[in-house]
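Omission of a single protein chain aside, the complex is shown with its protein chains in their original locations.
When the chains are written out, they are named A and B in that same order, and each has its own residue count from 1.
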Amino acid sequence: MGTKNWPLWEIFVRSKNGLEHRHFGSLHAADAEMALENARDVYTRRNEGVSIWVVESKHITASNPEHNGELFEPAQDKVYRHPTFYDLPDEVKHM
Amino acid sequence: MSEEQIKNLEKQFEERIARDEKIEPKDWMPEKYRQTHIRQMSQHAHSEVVGMLPEGNWITRAPSLRRKVALLAKVQDEAGHGLYLYSATETLGVSRDELYDQLHSGKAKYSSIFNYPTITWADMGAIGWLVDGAAIINQVPLCNTSYGPYARAMIRVCKEESFHQRQGYEIMMKLANGTPEQKEMAQDALNRWWWPSLMMLGPTDAESVHTEQSMKWKLKRKSNDDLRQQFIDQTVPQADLIGLTIPDPDLKWNEERASYDFGEIDWDEFWQVVKGHGPCNKERMRARVGAWERGEWVRDAAMAYAEKQQERKEKQAV
Partner (left out) sequence: MNNNLYKYILGIADNSLILGQRMGELTGHGPSLETDIACTNISLDLFGQVRSYYQYAAKIAGDGRTEDDIAMLRKEREYVNVLLVEQPNTDFAHTMARQFLFDVYHLLFLQELEKSKDLNLSAIAKKSIKEVSYHQRFSSDWIKRLGDGTEESHQKMQDAIDDLWTYTDELFHQTEADKAMVKEGIGVDVTKLKDNYYQIVNSVLEESTLSIPKSKYFQKGGKQGIHTEHLGYLLSDLQYMQRTYPNMEW
């Protein structure tokens, strides 16, 4: 044996309740259980977390930066999605 | 892609970096950028992991429980930092196992300072104070380097390392203020670690090969000689404060430059260690390779178990 390496996992940590899980980094583990334990030992040594998600890196599908133009630029001119697009007189309150 | 297209992409790429934009793993990047980053980042990771050994050497012999837990936590941080840096390197399409192979086969380099032996307890103080001090000078600018994963790893590393140097200086201070025997131990450690620490900041600018490109990519913000001067200028007063003497007869404050002049570094020694003939090069590699080989059946077993569990789960689902 000695050919199969522990796969890579991406680690997401919630630092405190009320906040979202944030990507903290990655590590290697043989299975999900070990990934959780390793994440606890590697990424929350200084009290950084209250909840951990682990996902094997190969299960993440990422957008291709080469498609950034078609994916993200069309949103740039859709100003009507933002409140400042709408002209209202100053007298209108609570809006 | 035609040569012209590549030239064009490269130009855009350099402009992005010049604008302080970050490069992320899936972005197009020149092959040289990728290779340079794999080399520097893995070298950095290797240094953290090999760096565990000289300090690990004193964990079982730490003189007090307080010192023992601090040292354990520090060496553990180094493992963590190695891990962050390997992970960041892996985003460039190379696996940790390949990187280990490069280390174990001697193809990859790591910081030469870790090829010196730790022979007294005071060496724990000297390493924390001087070696971590020099490392911080190197590392802080990297928090703003151009490659996103590297910059993020370095932010975490720098944040965690803030206690390392204080830990070392505190050890030295305690020794320097202790019995004559303790003070002598501290001075001896300073004598042995001072010059290697200066060498740690790299060869002189005249001899340094990668500097210009690295500056452009923000892998480096200051030249080796500038970093060295900064290290000396900040460390000499720290030595004075605890009554230790820097082992350099030529060390002298230069009013005009507002900096210390210092003596000649023994570059022959530097290159000897870099080339693999330092006092502990062989031991360090033996320890790393040994741990990896002794761990193989353990890693294999964990994989085999994970696969069995997966199969059982699938069978149950059917």
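Definition applied: a residue touches a chain if its C-beta (ideal position, glycine included) is under 8 Å from a C-beta of that chain, and two chains touch if they have at least 3 such contacts.
Here the structure is a predicted model, which is why all the values come from computation and not from measurement.
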| note | Out of B:Gly93, B:Gly178, B:Gly243 or B:Gly276, the sole contact with the unshown chain comes from B:Gly178
| For the chain left off this view, which of B:Met52, B:Leu103, B:Leu201 or B:Ile232 is in contact with it? | B:Met52
| field | Footprint left on chain B by the chain that the document does not show | value | 49, 52-53, 56, 59-69, 72-73, 75-76, 79-80, 82-83, 86, 121, 171, 174-175, 178-179, 181-182, 287, 290-291, 294-306, 308
| message | List every residue of chain A that touches the chain not included in the displayed model. | response | 1, 6, 27-30, 33-34, 37-38, 41-42, 45
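In this section, only the chains that are shown with their structure count from here on.
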| Centre distance in Å when chain A and chain B are each reduced to the mean of their C-alpha atoms | 29
| query | Which residues of chain A touch chain B in the complex? | reply | 1-2, 4-6, 8, 25-28, 30-31, 34, 42, 45-46, 62, 64-66
| field | chain B residues within the chain A interface of the complex | value | 24, 26-28, 76, 80, 83-84, 87-88, 90, 95-97, 152-153, 156, 160, 296, 299-300, 302-306, 309-310
